[in-house]
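Once you've had a glance at the structure underneath, I'll fire off some questions.
Presenting chain A:
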Amino acid sequence: MATPFRKILKTKDFVVTAEAAPVKGSNVSKAIEHIELLKDKVDGLNVTDNQSSVMRYPSLGVCLLVKEHGGEPVLQVTCRDRNRLAIQADLLFAYSRGVDNVLCLTGDSIDVGDHKEAKQVFDLDSVQLIHLIHTLNSGQDMAGNELDGNIDFCIGTTATPSADPLEPQLIKVEKKLAAGVEFIQTQAVYELDELKRFVEFVRKMDDKVKILGGIVPVIGAKMAAYMNDNVPGVFIPQHLIDELAQTPKGTGVAKGIEIAARMIRQMREEKICDGVHIMFIGREEKVPDILEAAGLL
Partner candidate 1 sequence: MNNCIVAFCCEHSAYPAADLAGKLKLHYPENLRIIRVPCAGRVDLIHILKAFEKGAAAVMVMGCEGGACHHMTGNTRTKERVKYCNLLLREIEADGRLVAMFNLSPNAPHKFVGAVNEITKRIKESGR
Partner candidate 2 sequence: MIIAERKPMDEIKRMLAPYKKVLVAGCGTCVTVCWAGGEKEVAILASQLRLARSAEHNEISIFEASVERQCEREMVAEIKDKVTEVEAVISLACGAGVQTMSEMFEDKPVFPGVNTTFIGMPEKEGLWVEMCGACGDCFLDRTGGICPIVRCAKGLLNGPCGGTRKGGKCEIDPDKDCAWVLIYRRLEKQGRLDLMRNYYAPKNYRAVKRPGRIQAAKA
């Protein structure tokens, strides 16, 4: 049995989570492979919810697989695809099946995904979603009706420490903290000074919330440029792009792992944040290499 994520957050010095992206289709063997590979190496497996607005196997489905295989799942919930009825219903189902960690996100816009003509929902925003889960935890639904059965979700959310301008983002973080979250998982960071400043800001308001720095390894200068242009909220600095550009052909992945591990070590050694969240999308099998290089295995 995996240790409950809330307990990990309270007791562990440096928390490690990794992202597990659901498969496209009904064949879940690849997802199970990744779960088996990672479940004992990380403290939580964070499952994306139609990531980048691309339709996939549901987050909740993979969370149940994580559970079945003895891992600790974190359910991502975005506001894009479900209204308040659907979100609440899904959360009831999740809790009843032991999926009790939720990461609240706004969700990318429909326009960046693969079903560009869909109707986007955003009935709630991420701050309202956090409030909603507290309401469920208190035994009621949003309409004030009593719920049968106990609910106690561990609630997390995201933030973008490198946004420009940063101030409006920080106001939103303030509202999320005021709503009450137990952990914050940041968007990919590439400048640790930005992360440091962000943590200082959060600490002024809340000294209990755990902050996991987001790591998305980049494996080439081209990919970095693409991400800067196309991935919302990601800003890769020029010096990293230059470092990647000088990498000999065929060693991009190794370089990406090296940079990621270097950053994780620094986060941990300098106590910049309380943990790391690794998103190596499409290369989940390489996550152990990062952990090993960062001295976390």
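Just so we're on the same page, a residue touches a chain if its C-beta (ideal position, glycine included) is under 8 Å from a C-beta of that chain, and two chains touch if they have at least 3 such contacts; residues count from 1.
How were these candidates chosen? In short, all candidates are chains of the complex that A comes from, given by their letters.
The structure presented is a predicted model; accordingly, all values stated were derived computationally and were not measured.
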{"item": "Touch-positive candidate for chain A in this complex, from 1 or 2", "value": "2"}
{"item": "Chain A to candidate 2 touching residues, read off their complex", "value": "79-80, 84, 105-109, 111-112, 120, 122-128, 131-132, 142, 158-160, 163-165, 167-169, 171-172, 174-175, 178-179, 187, 232-233, 235"}
